[in-house]
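Here the complex is missing a single protein chain, while all its other protein chains stay put.
Every chain is named by a letter (A and B) in the order it is written, and numbering of its residues begins at 1.
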Amino acid sequence: MDFLNAIVALMNYVIIPASSYGAQLALGALGVTLIYGILRFSNFAHGDTMAFGSGITILLTWGLQALGVGLGQLPTALLALPFGIALTAALVLVTDRAVYRFYRKKKSAPVILVMASVGVMFIMNGITRFMIGVDEIRFDDGLRFIISAKEFKAATGLDEALALRSTQVITVVTALLVVWALFWFLNRTRTGKSMRAFSDNEDLALLSGINPEKVVAVTWILAAALATTAGTLYGLDKAFKAFNYFQLLLPIFAAAIVGGLGNPLGAIAGGFIIAFSEVAVTYDFRKVVGYLMPGDWSPDGPIQLLSTEYKFAVSFAILIIVLLFKPTGLFKGKSV
Amino acid sequence: MSFLLAENMTGGYGAADILHGCTLRVDKGQIVVIVGPNGAGKSTAMKAVFGMLNLRGGHVLLDGEDITALSPQARVAKGMGFVPQTNNVFPSMSVEENLEMGAFLRDDDFATTMEQVYHLFPILKEKRHQPAGELSGGQRQQVAVGRALMTQPKLLMLDEPTAGVSPIVMDELFDRIIEVARTGISILMVEQNARQALEIADMGYVLVQGSNRFTDTGAALMADPEVRRTFLGG
Partner (left out) sequence: MSQHQPQAASGGAFRAPLLFAAMAALLLLEGTTGSWNSALYILNTGLIAAIMALGVNMQWGYAGLFNTGVVGFVAIGGLAPVLISMPPNTGAFSAGGFGIVLALAVAAGVIALAVLANRRLTFQRRVVVVPALLICGFFLYRAIFDPAANAIEGVNTAAAGNLGGLNLPVLFSWPVGALFAAGAAWVVGKTALGLRSDYLAIATLGIGEIIVAVIKNEDWLARGVMNINGIPRPWPVPYEVALQDSPAFLERAAALGIDPVTASTLLVKLCYTGLLALVLLALIWLSQLALHSPWGRMMRAIRDNETAAAAMGKNVTLRHLQIFIIGSAVCGLAGAMLITMDGQMTPGSYNPLRFTFLVWVMVIVGGSGNNWGAVLGAMLIWFLWIKVEVWGPQIMVALTSGLAEGSALKQHLVESAAQMRLLTMGVILLLVLRFSPRGLLPEK
């Protein structure tokens, strides 16, 4: 019985939250890695693209709610998401036209593009704050729990409760669908293949008649879709706050680099590696250990590797280790 | 009338010219080889023909049409295929996808062309689901040539196709190139292995310092004592 309790506690506090967080990071890292693969720079504005995308989705959600349109048990935000993606895609395409295209034509060094993306980050951050403010916003409606703690205890008779929030399930399911669709697109469609070709060997892609501007535009649209989806899911799961998305930049970059920049499969693996490490390292295992220990003995102090405030240190440490030992990432990414 | 006529090409990458009035001519179904010492501008001449270099003087005619102002992509659409010397495959994509990308500009069904390529290079059919980056050097060159053939070019240009492959593979590649030429495709090729290349060439151009030094049939050049002494090592 104690063993089951320990498993349930581990599920409830580590595995379930880390899975949904990992799915969010994976989607974010996919966006970063796509941009890197095609445009060959690290997009510092990605966090704020997520913020903008989810901000606009929230506004649309409110609009739908005011009209009385909803999805029943599912959060209304899912209905607003496609429109949010469209608007975010429009914004990033305008940004590309106004900012990045110039440096691309000039074949500027990647660091100049990174710098320009910092400028874009400021602007998007400003627009988001202007649009929706800096406060924390909760916008999840519909069913809150799929399994509530009370029901679980009543049904199983265990001491330890397991709660499964609907946003967590929605996050994982949506992420799976999005990843499936993305890989289908990249591996099965002509446009997707031309993107991979462009990422592999730009000169040869040009020789083959692949239109670089089209590839770039599709990449931005995909990145906007991924960012908006990731941002909205993160906001549904936790809460929307403009600044939080800037702070997600580090774990997202870490995930993309750990997996190998430019490698989509790596980005997904990286997202889950970072998320599970972050949650496991900052979780206090006292309860789990207490259940597993014989008798009534339980540890008197917290069994926690790092306090939650240092969760960024986890991404950073993993990032540094990968940079030291395998700069191209676990899956083969673009060369350093 | 020649299928390709590149006349009096003059130009370079920066301020200094590399080509000085270089002229190249390829007839229908011919194999034409450019040879010459290092730094003679062989690859540059090839790039100039393909439009990867701005010419200050001269012009390029393809099938009688002046294409001097066209971009490389537009030249591909006009029927030119180019195989660069290095980085000539998409390494993370499968062999089949590499060929598909070669046919990117085509809107019609390219399945028969792909069959032809597989017929020409049977090993590629065997490895068609393998990433091109994992193939051996010789096989990668076959992928590169196959990719260029997918547009059904009328002129195939090869920049040192045998660089870095073993002599056996080289002979094999030359055999394939002859086969390609027999289907009516003209071939313009830069080669470091001058002797072997001239053996299969209908015409040979010896470039020195960006201009034509000797022009004759492959056999005649091989027989010319001065060419032999200076460029073929005796």
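Everything that follows uses one rule, which is that a contact is a pair of C-beta atoms (placed from the backbone, for glycine too) under 8 Å apart; a residue touches a chain by one contact, two chains touch by 3 or more.
Since the model is a prediction, treat every value here as computed from it, not as a measurement.
All shown chains touched by the missing chain in the whole complex, by label: A. Checked against the hidden chain, the listed residues A:I123, A:L143, A:V169 or A:L330 yield one contact partner: A:I123. Here one chain is not drawn; of A:I112, A:A155, A:L176 or A:M293, the residue touching it is A:I112. Across A:M195, A:A254, A:I273 or A:V288, the single residue that touches the chain missing here is A:A254. Summarising the interface, subunit A meets the missing chain with residues 41-42, 44, 99, 102-103, 106, 108-112, 114-116, 118-127, 129-131, 133-134, 246-247, 249-250, 253-254, 257, 305, 307, 309-310, 312-313, 315-316, 319-320, 323-324, 327, 336.
We take it that only the chains that are shown with their structure count from here on.
Against subunit B, the residues of subunit A that register as touching in their complex are 190, 193-194, 196-197, 200-201, 203-210. Remark: subunit B residues 72-73, 76-77, 82, 84, 87-93, 97, 100-102, 104-105, 147, 151 touch subunit A in the complex.
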